[in-house]
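Only one protein chain is missing; all other protein chains are in place.
Which chain is which? They are A, B and C, in the order written, and residues in each are numbered from 1.
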Amino acid sequence: MQKITREVLIAKAEELLSNGTVSKVLGLKKGEFSYDQTPAVFTDIESMKKDFVFDDFSGANFSKYLIKETKKGEGKTLVFLKPCDTYSFNQLLTEHRFDREKVYVVGIACDGMVDIKKIKNAFGDGIVSVDATTDTLKVETLYDGVKEIAKAEVLAERCRNCKSKKHVAYDELIGEDGEVISSNRFDQVDELEKMTADERFAFWQNELSRCIRCNACRDVCPACTCEKCVFDNPNSGVQNKAAANSFEEQMFHIIRAFHVAGRCTDCGECSRVCPQQIPLHLLNRKFIKDINGFYGDYQAGEEVGNRAPLVNYTKEDLEPSEAVNKGDK
Amino acid sequence: MENSKNVCDEIVRISKVNPRKCMKCGKCSGTCPAYDEMEYHPHQFVYMVETGDIEPLLKSKSIYRCLSCFACIDRCPRGVEPAKLVEAVRLMVVRQQGNNHLKPDDIPELLDEDLPQQAIVSAFRKYTK
Amino acid sequence: MQRIGVFVCWCGSNIAGTVDVVKVAEALKSEPGVVHSANYQYMCSQAGQQLIKDAIKEHNLTGIVVCSCSPRMHEATFRKTAAAAGLNPYMVEIANIREQCSWIHKDMQEGTEKAIVLGRTAIAKVNLNAPLKPGESPVTKRALVIGGGIAGIQTALDIADAGFEVDIVEKKPTIGGKMAQLDKTFPTLDCAACILTPKMVDVAQHEKIRIFSYSEVEEVKGFVGNFDVKIRKKARYVKEDVCTGCGLCTEKCPMKKVPNDFNLGMDNKRAIYIPFAQAVPKIATIDADYCNMLKNGKCGVCAKVCTAKAIDYTQKDEFVEEKYGAIVAATGFNPISMDKFDEFAYSQSKDVITSLEFERLMNAAGPTAGKLLRPSDGVHPHKIVFVQCVGSRCASCAEKGKEYCSKICCMYTAKHAMLTRDKYPDTDVTVFYIDVRTPGKQFDEFYRRAAEEYGVHYIKGMVGKVSPEGNKLIVQGSDLIANKQLKIEADLVVLAAAIEPDKSARPLATMLTASMDTNDFFTEAHPKLRPVESPTAGIFLSGACQGPKDIPETVSQAGAAAAKVIGLLAKDKLTGNPCVAQSDELMCNGCSSCEKVCPYGAITYADKEFRGPNRTTLIRRVAQVNEAICQGCGCCTVACPSGAMDLKGFANKQIMAEVDAICK
Partner (left out) sequence: MQVNEYKPKIVAFCCNWCSYAGADLAGSNRLAYPAEVKVIRVPCSCRVNPMFILRAFQRGADGVILCGCHPGDCHYTSGNYYTRRRMALLFSMLDYLGIEKERTRVEWVSAAEGAKFAATMNDFVKTVTALGENKRLEDLRCKK
């Protein structure tokens, strides 16, 4: 498999910019540290050569940025999408969130991205840089010199349980397209379901009590693209910038998960960006697992135009009482 | 069976009661003061005559328990007159040879101070040929 | 800030008996926005309404809360009251302190406390109410009647006589329905055909009525006043406008072994047929399941003999699309299947028949030309047993029968018994019954005549078993009055099968969005006060599709439904329900979730320009609600993740205010 590097992508961008296919490139540029990357729009190849980054830390899902970016000016936007990003891309198209004609998608193969938080969990906060050119990462730390760790150990959660190597949308591909993978992504949900209610409660209390309501999960989520979020809307009745009482935050996470239920592609961005490392993907995966179990397998974004399970029904659907008692056998 | 039917027709003829008019409401039996004394109750008389089930009635002591108070006749919503049927069945029995239900010899034993003379006379009329 | 008036009704002692109304009025005085609070014995009375009107003017009220009976009872009344005093009627909220409080609680303190909470909840809501103005929609002045039995015929005639156009859709090749199959009709014993066929002819000749026979309703869209209906005209392979109904084809067709459904399969018809002599329209129809020409291209006799050249083997189903202002369901009934009642040996012996089959056996146009002959051997039966309540009042055997009383069986059984005895005095007739129910004009007299004058044996008790033995049927049943089990040797057994709604009613109800009960009878808008209307506006009910009915009742209901339709069609414009969905375009994502769940297709999308950052303009796709189509269910409001979609009159904020008030 062709290794996707920064250089390969810059060469592709140069080609597309110079032949006029696209007028700008949506990519990442370096932040304070090499692993700390931030989205950027490049309109010329020089600035791209200077600032564009792509490595094992370039996990961000770009689909969401397309909503705003495609509305700015004429011309197409070039975006490099990993397989998982293409699902979000399709889901947004299904919801008419941007004009497909204004995007040029280059699908790029992906063998998993690294989660810096896992490295930090292993070596502490003082990470200066990480060399991720091989399967063994060389981590330069501030206090302990250079450490080594296997890439497999610090793969992002969603990559460890990668659901698909297949691009469901692209204009062209770099590298080979893969297959949909049967992953073990519901194992953790299973484990939780097998617990008693008290144990589950304890688990979630431990997790959710760390939430600081920074809204990072919402802001990054490619399904959370509302013009105005209900939690910011004074007419919704649930508006709150800062929580008035502790309850409002459970409500935030439950409602957020509910609002994206059936639309969430399980891209894992919410958990990736959570500064408190709350496993938010476990809420989404619960909904996905239930939807699959109750109404048949459904993968959001698999095809443009699919009808999401919550805006659909059959006359034989199970009753809510059956839904909650499914685990009590 | 054929005989029963003839007997029934005869009972209907002499009583001038049409048992088909009965709608099985049970008011006759509901009002009958001799109900507890009777094996077959007024509504059953009507029904059994209607269906031709006459033998049990001919043998039953119930025909002598009816007081002929005519409450059933008075209260029947369809004008069936059950007491007349009971009377007719009784007549079918007592009119046969040797079937008098009351004999003069029985009287002294039945007498008491309160018994009105008229009752004895009417009992004779009722129970004998 | 609203200026709210609270009006607590005593409803005589209905409310005041378990709710301290004075205390409720007093407690609600201090709720936010309340400037006036009163109580009165009967708020709905003229004087009570005057009290509200006066208070609106005197205290300059902007909203009112009436604590009274259910809003389903008097919401409309108090809205009118408010409107009469110049207040927007949608500034009225009702706190249901009767049905949902005083009538279910016995304790005064408990009832009073709950009434206060309910009042507070309504006040919280009315604080957020806004004046609403209903939209208007035009009315298509044409009615559709679905079903061409006596119910549909009468409804159509009455509507048409009032000057409105009516279309009848009948799935069979002729109108007439069940009544056309009947022999005589109780309690007057006039012949069904004699009184029905003139009406059928009236329908055919009425300039305002069109008949779509051999047709079915395929699709219904729209709403009251504006229904769009697609009708499927099934291919009958005969040109309707050409066929003269001479019937020559039905005599020459070589395919003679087609079960005649009009005679319930007791004799045969040809593959091309006219159901009966007085059929309307009198047009032949080819049964494609049996026609050799259609099946394998061999034959063509009918086309050869037809002098009018009406036969067209290539005919296809056609679709007609038409607009209607009102729709009447008149889909009628059928006897239930006797297949599951093994105890009556219906499927074992040809001489166990249903009452409808008996009806055909007695009918001069029936398979025996009106002679009562046993289906098995054509011999005249001398002993007939009728069994009532077969499948009716059958609560424990839902898969076999029906829980309800079929209502018509007692009377038609009395009729059958009487007619048999009248025509054949040598025939002995016994009727087994659980109850004899005869609540109708001249009904009990009729039944008593059967028993008293015609000597029909009525036996209180049910038949438990019928067993064929030789050419006899041994009927084993109980005589509860004699307290005996009876065994009767019968020649013919007639089962008064329960009736059920026609199978086409359920899918039709779904198309019409009209509700049904568990037995698939259409539900009326109110069981007593609106018995001929469906809860769905613009849908009316006629005949047995609403519940078991005899002919006089069906005809009365048909007329009543027609009157309601005429009332609707006489209007030029309908005022809609203003409690409809509303999309806040500023917040709408254009994601189409709302559109997908809308059952009425009331939501469309438009690209709109919005102001973007830095004096730019953005074009966004946003949802727009057609207020004339929206029925106000609110499904879209929940599908909408951003909350851009809200429901007027039941807004998110209002419901949450209610929740808060209850939980306070």
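Throughout what follows, a residue touches a chain if its C-beta (ideal position, glycine included) is under 8 Å from a C-beta of that chain, and two chains touch if they have at least 3 such contacts.
These numbers come from a predicted model, not from an experiment.
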For this session: Taking the complete complex into account, tell me which visible chains touch the one left out.
Result: A, C
Problem set entry | Chain not shown: contacting residue from C:G33, C:G111, C:G477 or C:G547 | C:G111
Exercise. Taking the entire complex into account, which one of A:V41, A:I67, A:L192 or A:V304 touches the absent chain?
Worked result: A:L192
Exercise. Which residue among C:V597, C:V622 or C:A644 touches the omitted chain?
Worked result: C:V597
Problem set entry | Which of C:S13, C:Q348, C:N471 or C:T510 contacts the chain that the document leaves out | C:T510
For this session: By the contact definition given up top, give the residues of subunit A that touch the hidden chain.
Result: 189, 192-193, 197-206, 208-209, 211, 230, 236-238, 245-251, 254-255, 257-258, 261, 283, 286-287, 290-291, 294-295, 309-315, 317-327
For this session: Spell out the interface residues on subunit C facing the chain that's missing from view.
Result: 70-73, 96, 98-101, 103-107, 110-111, 113-114, 117-118, 121, 510, 513, 515-518, 523, 535-536, 579, 597, 599-600, 631-635, 637-639, 647, 650, 652, 655-656, 658-660, 662-664
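Here is the rule we use: only the chains that are shown with their structure count from here on.
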Problem set entry | Inter-chain centre distance, subunit A versus subunit B - centres from mean C-alpha coordinates, in Å | 98
For this session: Provide the C-alpha centroid distance between subunit A and subunit C, rounded to the nearest whole angstrom.
Result: 52
For this session: Going through subunit B residue by residue, note those that touch at least 2 other chains and give them in order.
Result: none
Seminar exercise, completed: Note: in the complex, subunit A contacts subunit C through residues 71-72, 95-97, 225-230, 233, 235-238, 259-260, 307-308, 310-312
Exercise. Which bits of subunit C are touching subunit B when the two form their complex?
Worked result: 448, 451-452, 455, 457-458, 460, 479, 481-482
Problem set entry | Complex contacts: residues of subunit C adjacent to subunit A | 584, 586-593, 596-597, 605, 612, 616, 618-621, 639, 641-644, 646, 652-653, 656-657
